[in-house]
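Rest of the complex left out; these chains stay put.
Order as written gives the chain letters A and B; numbering starts at 1 within each chain.
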């Protein structure tokens, strides 16, 4: 079994930003030099997700709007942001940047990773599919892990 | 490492249709002749998902109803359907079949694939679990990719 692991660093700019990492993934698959196998695209963050969808600006905004509606950043109470209740918080910057909404949005998507087949050396994405790193918090330094296994 | 890849063609009939592909997956696992490994069931479409749940007609309708409530097909504005805004659209049939709701529903589920363990030659689904191809757009010709790896 061949194995290749890459970390790609990203800097996100804003909540609900979707960053197209398809070329990063395709590059890692090529460098892994496998014929058949799979690639795992993984976010090691608790307020991000990996999403597969179409690269179309209208959709990118629609999606952020829906998340903001289902789990609003403003005007909704989150225990995670209540410094009197939460079990962690002394050491971090919750007081300045409450992100309870980011955590429940991440829970709602529940997609810390996406796995895509690789067949005959080709990443088997559909015609319109692109792989996105999805920021559900604010502008942050992030990592996306790309792991290829196969032979 | 053994590897088997199959594409199964489907024709869906309507939005929110869940098509049971469990037997397709089970067949591919048998044909792969592996003892231990995993099977990846993958949708190469931007308005579909792979879902694991119970094959019970009441649930199948409840699920479509909830999606229609969270991201309505009618009565909600999607930039993706606005031909003056969207970045793609000249070449496709968006004017006739707006599907902004389909894209955000796909984003909300964020499950282009499901992975199931195979142990001692057996697909490790729970008693009530079935694997569904979930149409989030209208009636379309679709593909479901089934990839088995193991040994």
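Just so we're on the same page, a residue touches a chain if its C-beta (ideal position, glycine included) is under 8 Å from a C-beta of that chain, and two chains touch if they have at least 3 such contacts.
Fair warning: this is a prediction, and the values are worked out from it, not measured in the lab.
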Response to the item:
With 2 of the identical chains shown in place, the whole complex in this structure file contains a total number of copies equal to 3
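Definition applied: only the chains that are shown with their structure count from here on.
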Worksheet item: Taking each chain's centre as the mean of its CA atoms, how far is subunit A from subunit B in angstrom?
Response: 20
Worksheet item: Across the complex, what residues on subunit A touch subunit B?
Response: 1, 36-38, 49-54, 56-59, 61-63, 66, 70, 108-111, 114-117, 119, 124-129, 150-151
Worksheet entry | Touching residues on subunit B, where the partner in the complex is subunit A | 1, 3, 5, 40, 42-46, 70-71, 78-82, 85-89, 100, 103-104, 106-108, 110-113, 115, 143, 145, 147, 149
